[in-house]
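The other protein chains are all here in position, but one chain of the complex has been omitted.
For clarity, chains are labelled A, B and C in written order, and residue numbers in each chain start from 1.
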Amino acid sequence: MVDQVIDMLSDGSSLNLGIGIPTLVAQRIPPEKGIWIHSENGVLGVAGRPTPQSVSATLINAGKETISVKKGASFFDSAMSFGMIRGGHIDVCVLGGMQVDAEGSLANWMIPGKKVTGMGGAMDLVHGAKLVIVMLTHFSKRGEVKLMHRCTLPLTGKGVVHKVVTDLGVFTPKGESFQVEKLAPGVTESQLGMPDGLLVSL
Amino acid sequence: MVDQVIDMLSDGSSLNLGIGIPTLVAQRIPPEKGIWIHSENGVLGVAGRPTPQSVSATLINAGKETISVKKGASFFDSAMSFGMIRGGHIDVCVLGGMQVDAEGSLANWMIPGKKVTGMGGAMDLVHGAKLVIVMLTHFSKRGEVKLMHRCTLPLTGKGVVHKVVTDLGVFTPKGESFQVEKLAPGVTESQLGMPDGLLVSL
Amino acid sequence: MTSKVFKDAKAALFDMRDGVSVMSGGFGLCGIPENSILEIRRLGIKNLHAISNNIGNSGRGLAWLLKEKQISQATCSYVGGNPDLEEQMLANEIEVTLVPQGTFSERIRAAGMGIRGFYTPAGSGTEIAEGKESRTFDVPCLLELPLTADFAIIKAQKGDPYGNLWFKETARNFSPLMAMAAKVTIVEVEELVELGEILPENVHLPGVFVQRIYQGNDYENTIEIPIFEDEK
Partner (left out) sequence: MTSKVFKDAKAALFDMRDGVSVMSGGFGLCGIPENSILEIRRLGIKNLHAISNNIGNSGRGLAWLLKEKQISQATCSYVGGNPDLEEQMLANEIEVTLVPQGTFSERIRAAGMGIRGFYTPAGSGTEIAEGKESRTFDVPCLLELPLTADFAIIKAQKGDPYGNLWFKETARNFSPLMAMAAKVTIVEVEELVELGEILPENVHLPGVFVQRIYQGNDYENTIEIPIFEDEK
């Protein structure tokens, strides 16, 4: 899953990683790719984790986790940080999700009557990046497939997602269906749990 | 003229001075008033002039003249600089003018068919400051009074001027007339060259 | 000349009253104005409208005021990680307005910079668009309006007596924007430095936006989620 995302990154590109699963990507990017990781709380150039000696209470990512930065990093305020995204200067944005649909819409900020986390920066992050990737487990804990014809939960953004990466494969929303781009080793289309017509074969 | 403007400044206030006559104010402000002079090209805390030793090509005011700054000065970009004005954070703004009218409108950026200097920052400077002062000679070189019922030249701003300071007095635009606030020593209202009805006596 | 420097939080917050709106800087617990928040708790001010990205987190920061039921209205972007807020939301004890974080920052900047409204794509086609004017430029956008407040309480690493500020690492976040937007901005600093000590080019927020400043003390600077290299 993580490797599929890393494959989509050009050398030297800028990348925003959402809270949750996407943060796993950070740890696996080969340093020689020269990727610049942006975190919307106001930093460009996130590196690994700090040591207990170097840790700083004022150096965190958007998930509120302690981080370190690489040479050439910069800090800025939140208006500048979201302007970078909105203005199209961040090449790739990877977000987690609860549902994603064939129209390229994403739902990841609330389940009516059950859970409200708030949209945080997600509603901004889905607009502007040249490549918006949603990274999620293919099935929910209750076994429901998260890739659907139209999201049933409140949207984070409408028609904004370019690629969907799950533990079972890589998919492109095409409007009325998902194009299968890649399947995980050993996975067949019948295991994807998606109705006929929602899937365009490899 | 300059002293009339200085009288209107509260201690510690922030002040933008336009190009031309208003720059004369800078040199006469008593340092103990603690005024912070803003120049819209991106500096707050303009002090006097540099010495031939301290002069810097990158340290100028909006009139492109070399300046120096005082302790506590700051530099910033043009968006921030005009945001300070537009957002109401600069207390007083002093501009020059060709014409000013009873409605509080100002004309200072072009004479159709004759002269176009451009508005520069003037159209922004007239909006936002708590006190907008226009400082001009009472009569033009051709002997025409610059305070009128309605400006005949293209406007810089409509209904934006709070006080008018000329070499003959201080006036407040009241809509249909100017209230005389003060006259220069020895000056009488008849010398102001303004028609009956345009002037409300002291 | 009246000085902007106050002795402490108590002196600087002298005129804060029930029912005011307060912007509070910080992202999670990073860069929060601890001293001012604790003083508001001590003063027992009620019925606050808090404007802050998280309204505290992990039981700290503005959550100190949530626990005392001092906040009746909240404008924020994220509720996750703040059980005190979630609980009061579900119990309808607090009125919460959720704003996308980029729109939140830009609305605060707009208030500070005198911009009367702007168009952004964030939220278009979602529930957030309801009741808002929308308009299509290259993409569908929403008209968003400035967000201001009676007070801003913020924290900076360094500040001088005029209020020029410098922020450390990611502690900057919303703080300089809020300082520009509020009617009265009250700053607490880790280090109150001499005028001129911050290089004029490196001032993050010019002092003209600051009304009051004081040297803070006893900072907790809590780390919410410490993760270290060794633990990878």
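Operating definition for what follows: a residue touches a chain if its C-beta (ideal position, glycine included) is under 8 Å from a C-beta of that chain, and two chains touch if they have at least 3 such contacts.
These figures come from a predicted structure and were not determined experimentally.
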Touch criterion as defined above, residue of C:Glu106, C:Asp160 or C:Glu188 at the omitted chain: C:Glu106
Option from B:Thr117, B:Thr152 or B:Gln191 whose C-beta touches the chain left out: B:Thr117
Absent-chain interface as seen on chain C, which is shown: 106, 110, 113-121, 135, 137-139, 141, 145, 166-169, 172, 200-202, 204
Touch list for chain B against the chain that is not drawn: 27, 39-43, 48-52, 55-60, 62-66, 68, 75-79, 81-83, 85-86, 105, 116-125, 127-128, 154-159
Touching residues (missing chain, whole complex) on chain A: 11-12, 14, 32-34, 36, 38, 43-45, 69, 71-76, 79-80, 82-90, 127-128
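Everything below uses one rule, namely that only the chains that are shown with their structure count from here on.
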Pair joined by more contacting C-beta pairs (B-C or A-C): A-C
Intercentroid distance (Cα basis), chain C paired with chain B, Å: 35
Geometric centre distance via CA averages, chain C-chain A, whole Å: 27
Shared-contact residues (touching 2 or more other chains) in chain C: none
Touching two or more other chains - residues of chain B: none
